[in-house]
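Heads up, one of the protein chains got dropped from this complex, but the rest are sitting where they should.
Labels run A, B and C following the written order; every chain starts at residue 1.
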């Protein structure tokens, strides 16, 4: 089991009255991810609207900030008791037997134009044995075809752009992997959160984007950019793609500062440091 | 009140075993749309999986068809008791007060890249008085900028393509209108169904695509292509865009014939012919 | 040596006065392609403007047709004495030593966004031995990644679309191959014409699009779609891509009929039937 203490601080400068925010910056409460404790603080006298989507478990925090500096601080202690499976046991689920709420993750979305990648995906992955190993082959293909490079993509970069340009950051790797999975009829979704232990080369801890794929009867974690340790992911939100899971949507005239994020692992009798595992990990069904 | 008898017949030729279908071809049961009776027939001995999404009310019909000819016939009698409102009373809802489940319809989607149209939409519509009339202005703008022309778009045509090329069919008009609404923070979604009384110039009755916009505290119907009578729409499905509401998704080697669709209005003491109304119409909240 | 008799007939119905045409439908006179005789006939009393671009040798035929039916007939006898080279002798030319007029064929163009394909091309072809064999590897790659399928592309389909969708016709194969060549700094251009002996499966003879690549000190013919016999190509025009070499550009309200094209090979003491040759063929320097 893994236990993580995380904190994040977001700073904005609001130019005019009436600036709406929709945040996805609270840890999700899932089957395997428990919020031991958490604390939210705002520097303005606001009562945010909290909404937890029953399907995704995403926690939307909405507020209308006042002009001037606006600071949001969130801290949480999270316990992760992953559901673990041996990869060879994980099979793909025929379309006719997928649970209804999973169907939407077969369809193309803003950044994941899986409809256009059908032929490419069938040529590359159509002949492979179905199951976890096929998803892993897709992940390897994405890693081999895309180079992690900061500042090469932007908010409108889609999976098709990444496939052509072959550069991107974690979000772009995720979009391309999701698109290729859907293109061979494997449900896949976008996940965001904070990760413990990202490759030190990437600089300070940042929000992370990764992939969850539906196999057997659960969602399993994949990290196509390969820069982090899946066992150390604290999930904030899932969705079709980044359009659904932005950590912050801003509606108004705002200056944003760089987020300040920290995360530490607690190691004691019950809890270990996150490590790279060959097992399949899931936090949700 | 409107009462409609509709029937549709879909014919396929299945080349190989194991062809999955996901259909959205059953009338939705909504607050204002009542299924008086309905009947589904298949020419193959299959037990389809039926799933009704609790959010959207979409009814997914899944099956795995056998090789050979496959015919699906659906007939229904539908009663529509629209919720009616005078347009001047319909206001836009501030982001901070939108119901949680409505938030997703603010976000960009596969065919509706509202994120990229923000500046254009603000320039064209940002100064307008908020409410129903602004949505109508968006609808008028789309009608003025796009020419209805068959066979000018395809399954990958997006709102941006339609904005550039200025031609399309009902689905393309819908995607562009949805994108422009979202770009000024008005929730909008894609709806499909069968319409009574489409412009006779367009040939035989076909599936129709239109728009629902969230105003006041309900979803109101708009028909940006302007070829049909909103009061005569039988809704099958709603979603972010066409990716969510295809009448049929096919996974396998299939030949499709043109759908055969018929619809008649029942006129009696209680029921009138659908007509073009200046009121705002809603079937759902 | 090859000798070909070709004829083509184009039929239009002009709705309104003042319809301009720019045709590229006359055989080019190049170093190796000789026009033995040719004949042009119009059914309207027009004196077309004829312009031969000195660089490309393209022959532009401009006219302003009158309302009513408009027919253009062109027939020619062409002799082809290809410059022939053994592939292993053909080297790529360093950028610093390319002739000035060739430089433009290194640059991206409307349908050939070679700028975006640099990383992909370097990954796939960057490590290969430079020369004819590398160009052949690019051609093979295109053939392996794209399936020839009629009616899958349109006038705005670019190399990037073809790379994603993996389907297309001869023009699309050409655009993708050109883009990949330029992306590794090999000058490549688009060529159109009529081909003797296209794969009978493709139906009646049509205009053909293919590629010329600059190697050694000449332009060599490649046929990435693989449906025709390069030795039987009569060249009409070359350019950066299809934008420069359309067989007809129409400016006005016109109905077009399908072109009627015929071509026969003359076989006698001096002339052979076009055949698939392992040699590199060039018609121009």
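The working rule: a contact is a pair of C-beta atoms (placed from the backbone, for glycine too) under 8 Å apart; a residue touches a chain by one contact, two chains touch by 3 or more.
All of these numbers come straight from a predicted model, not from anything done at the bench.
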*Would you mind listing the shown chains in contact with the chain that isn't displayed?*
B, C
_Contacting the left-out chain in the complete assembly, out of B:133, B:147 or B:264_ = B:147
*Which residue from C:116, C:143 or C:271 sits in contact with the chain not drawn here?*
C:116
*asked:* Using the document's definition of touch, tell me which of B:15, B:164 or B:262 contacts the absent chain.
replied: B:164
*Taking the entire complex into account, which one of B:42, B:102, B:120 or B:254 touches the absent chain?*
B:120
*If the missing chain were put back, which residues of subunit B would it touch?*
116-117, 119-120, 123, 145, 147, 160, 163-167
*Interface with the undisplayed chain - residues on subunit C*: 20, 22, 49, 51-53, 55, 60, 62-64, 94-97, 100-101, 103-104, 106-110, 112-113, 115-116, 155-156, 185, 240, 243-244, 249, 251
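Note that only the chains that are shown with their structure count from here on.
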_Cα superposition of subunit A on its sequence copy subunit C - rotation in ° rounded to nearest 5_ = 180
*For subunit A and subunit C, let me know how many angstrom lie between their CA-based centres, rounded off.*
47
*With chain centres defined as C-alpha means, what is the inter-centre distance between subunit B and subunit C in Å?*
44
*Which subunit A residues sit where two or more other chains touch them?*
116
